[in-house]
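Missing here: one protein chain of the complex. Every other protein chain is in place.
Each chain carries a letter (A, B and C) given by its place in the written order, and its residues are counted from 1.
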Amino acid sequence: MTVTKYWQAINQALHEEMARDDSVIVIGEDVAAPGGPFAATKGLLESFGPDRVRDTPISEAAIVGAALGAAMAGYRPVVEVMFLDFVTVAMDQVVNQAAKVSYMSAGNFSAPMVIRSICASGRRTGPQHAQNLEAWLAHVPGLKVVWGSTPADAKALLKAAIRDDGPVYVIESLAEWSTRAEVAEGEEIVPIGSAAVRHEGEDLTVVTWGGAAPRVATAVDLVHDVSVEVIDLRTISPWDRETVLGSVRKTGRLLVVHDAVVEFGVGAEIAATVATECFDQLRAPVRRLGAPYAPAPFAPQLEEAYLPHPEAITREITRTVQTVRNAS
Amino acid sequence: MTVTKYWQAINQALHEEMARDDSVIVIGEDVAAPGGPFAATKGLLESFGPDRVRDTPISEAAIVGAALGAAMAGYRPVVEVMFLDFVTVAMDQVVNQAAKVSYMSAGNFSAPMVIRSICASGRRTGPQHAQNLEAWLAHVPGLKVVWGSTPADAKALLKAAIRDDGPVYVIESLAEWSTRAEVAEGEEIVPIGSAAVRHEGEDLTVVTWGGAAPRVATAVDLVHDVSVEVIDLRTISPWDRETVLGSVRKTGRLLVVHDAVVEFGVGAEIAATVATECFDQLRAPVRRLGAPYAPAPFAPQLEEAYLPHPEAITREITRTVQTVRNAS
Amino acid sequence: MTTTRDARTSIGRDLALDLYQTMMTIRRFETIAGELFAAGRLPGFIHLSIGQEAVAAGVCAALEDTDYITTTHRGHGHCIAKGGRVTEMMGELYGREGGYALGRSGSMHIADNAVGILGANAIVGGGIPMAVGGALAAQLAGHRQVSVSFFGDGAVAEGVAHECLNLATLWKLPIVFVCEHNGYAEMTPVSTHLANPDVTQLAAAYGMNATAVDGNDVAAVLAVSREAVARARNGGGPSFVQARTDRWRGHFEGDPQRYRPREEVQAMTDRDPIAAWRSVLGAEHGVSDDELDSMDDRITAELTSAVEKAEAMPLSDPAGLTRFVYPEASR
Partner (left out) sequence: MTTTRDARTSIGRDLALDLYQTMMTIRRFETIAGELFAAGRLPGFIHLSIGQEAVAAGVCAALEDTDYITTTHRGHGHCIAKGGRVTEMMGELYGREGGYALGRSGSMHIADNAVGILGANAIVGGGIPMAVGGALAAQLAGHRQVSVSFFGDGAVAEGVAHECLNLATLWKLPIVFVCEHNGYAEMTPVSTHLANPDVTQLAAAYGMNATAVDGNDVAAVLAVSREAVARARNGGGPSFVQARTDRWRGHFEGDPQRYRPREEVQAMTDRDPIAAWRSVLGAEHGVSDDELDSMDDRITAELTSAVEKAEAMPLSDPAGLTRFVYPEASR
């Protein structure tokens, strides 16, 4: 274990996987010579050379598709689509092509590839650079979606993603870029699909992930009268139903907290599933906390109000626990 | 009232709105001289001339964006993105640009434009032509999403969409293309955001829309022992919460039926909202019926099994009504 | 433009017959598919390349099994020419368990790892980046494989095509872009969808070799393809081939084609690539009409058998509906 920053953990994962497996290649805008727009790919070019580490033009559709073709032909490309918002120009390649290759060929081809994007929520990047679009990706059969909220998870999930035989979308939090924490050297892998229970509790289950997870942690530290169980989903699709449902069966209450717009967000899937599966155990209505129905605003005071901040989370925790079932 | 086919109703809406308002223009692939790949724009070129009705290259991003620019500059473009699956190549223009123009300019600009796409579910068009992507669009603040399941609604919603001052995504069902029903001539407008109660009932609320709505209607005709209230959402975003919540408060049960993949679909938002808002009234767990977690398959027997068919719907209706609350 | 005479001289009798066989197999496959579709036996939509067979045959004759191709909604011909198995193809058109994709995908998504068919594609332009990726893999592996992307004139208006031309040139990838230029994007003529209908000029602007060829002349297509493929194999980077050809049928089967006069299609049949090649076979290789007729019969028999086998295949099993959403085995 060494103390490592979030971005360095990502960097380590790339270094380790490229060293381990010759078929891993890295392509993207500014990833080679500049070492990545935010340094995540630093040193890869020097270590693995210009064939395996390539700067690309600003052509997200072509580079995602090229990664796909290379994956079908035996490589394990890791392609960087710088900000998650930019996947909008490569959506066909992600959704219609990469995610469906295995299915459409009945397993004759597979697409062992990773797409990495930053989500910049909380960094004042404005309406076209701070979207939380994980709900779109999760709605696509065949595409796995992971998002580590800690340096250790960012690293371990990326490694798992690279080793997965299908396409995995890896989201990374720019707001956590310089967060330091203990990270294992070498072979720590978080299996895709496994959530982490960050905090055990009895009264309420809070499910969160990605950019919201650190704010949930802060909030939980502020709450003293409620025993909160916090689950960091880590994998958004396929999500860890067992862990979440098991927890809600115990606590009887659910609050989902995410940075995406509430409406039609990932929280809806989790809340709806829990509402169905834990119907008899629920002691209070399932609740969701997320961004209001608006694009991500730029100004700090607006973005603060937009994203679920710790005070709002504690308020919602209290509110959820205080709701009592009326006669039905 | 005259009996009109679904596609003719769309065609009428376009004719009437172009005649009413000079600023309405129609652009898209094959929409002018050929009269539309499926005849929806038939006769527009002849009636309104080549300036206002334009065939375009296969450049969805450019044409959606051009429609946006023209909308910002005072026109009301109706742009056709042939199949809903193809919006993946224009997603930036739809989501980052059109949907956000009003917000990003604090109202200095608006984008009164319509994007029309066919959803071809049920027509054996395979994994890249039969996706139900309404959940993506609904997750985008600023974008309204409507989907008429009858000729009358297809017409009235399209007219409302054209008159709306913001961007509206209009989805149309290819499977209903030749369905005939009574359609008002002229000024029938369905306000965006208003659902239709297709069938009143006491035991269970079924919420549906688009391609699934006709199959729900068939199913309900097959069910005799349960009193079912059927709501056709018509507008997916912003959806008619009052009508749905009011109905579930009465029936105590909810089943959402849609053709999209269940996971992270629109049904999740409705089920989660109902689970929260009608917690005290729910007599059974909210349920969702939709496509399994797989791309849309091609073969008829596979697609039949993939989409919620009437028998599956009746089974789910019965199941939902039979569930009883256990002690909690 | 390579002249037909130059091109022909490098083609021996066997190869000449192979080219004929490929073209005729495509023609018959699609004619039969069209009939089956009209008879209501095939679900969905199908798009035929009748009239365009020389492009598929000529290009693929320059390729090895290990080379890659991607193609389009109008891709039966390319798949057949690249070595795709007609029975599994037919089974897929029928939506049967014995089809290439167990009926999941239909006519627009034929893929076969064994012969380098990375896939047909129902998204216009959608397959081009995948071919670039095949070329990238080939370059990385040092296998001297070549990747070919087939696409139509309509696809040239999709931005992703240009991204690929730029990227392939920058990276000197072993790829050949083959634009099958039939003058239509669905019902829209090229004059309405491309500002410059000579796509070689767009491609050449990136700095790659770009050649126009008569796409109805299989020898000419083969000649330019060989040149382009050799360039790619030798590290010379990408090439662009524009093959002008004719779509005899509607955009899809059932298309009433009100947007063009009957005479236009009539004139196309006068440029029939197969009839033309039949004459060459007779005149230059002394192949008799009888020999060709019996080859035609063998082809018809093979395809009739493929249809019979497809009809005998079980329907795709809904129990397997969610199989292969994720890959089942690791590589």
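Worth a mention:
Going forward, a contact is a pair of C-beta atoms (placed from the backbone, for glycine too) under 8 Å apart; a residue touches a chain by one contact, two chains touch by 3 or more.
Only a predicted model underlies this, so the values are computations on that prediction, with no experimental measurement involved.
Looking at the complete complex, one finds that the omitted chain is in touch with A, B, C.
Considering C:Asn196, C:Ser288 or C:Thr304, the position touching the chain not shown turns out to be C:Asn196 (whole complex). In the complete complex, the hidden chain is touched by one of B:Asp92, B:Glu134 or B:Asp203, namely B:Asp92. Of the options A:Gln128, A:Ser173 or A:Thr320, the residue whose C-beta touches the omitted chain is A:Gln128. The chain not shown here is touched by just one of B:Ala61, B:Leu137, B:Ala156 or B:Ala291, and that residue is B:Ala61. Of the listed positions A:Pro37, A:Gly246 or A:Pro310, the one in contact with the omitted chain in the full complex is A:Pro37. Across the interface with the omitted chain, chain B contributes residues 25, 51-52, 54, 56-57, 59, 61-75, 77, 92-93, 96-97, 101-112, 141-142, 144, 165-166. If you put the missing chain back, the residues of chain C touching it would be 157-163, 165-167, 169-170, 192-196, 201-202, 204-208.
Of the residues in chain A, those that touch the hidden partner chain are 29-30, 33-35, 37, 55-62, 85-86, 88-89, 123-129, 292-295, 297-302, 304-306.
As a working rule, only the chains that are shown with their structure count from here on.
Taking each chain's centre as the mean of its CA atoms, C is the chain most distant from chain B. In this assembly, the C-alpha centroid of chain A lies 29 Å from the C-alpha centroid of chain B. A straight line joining the Cα centres of chain A and chain C is 40 Å long. Touching of two or more other chains is recorded for residues 61, 92, 96, 103-104, 141-142 of chain A. In chain C, the positions touching at least two other chains are 101, 104-105, 109, 121-123, 126, 159-160, 325.
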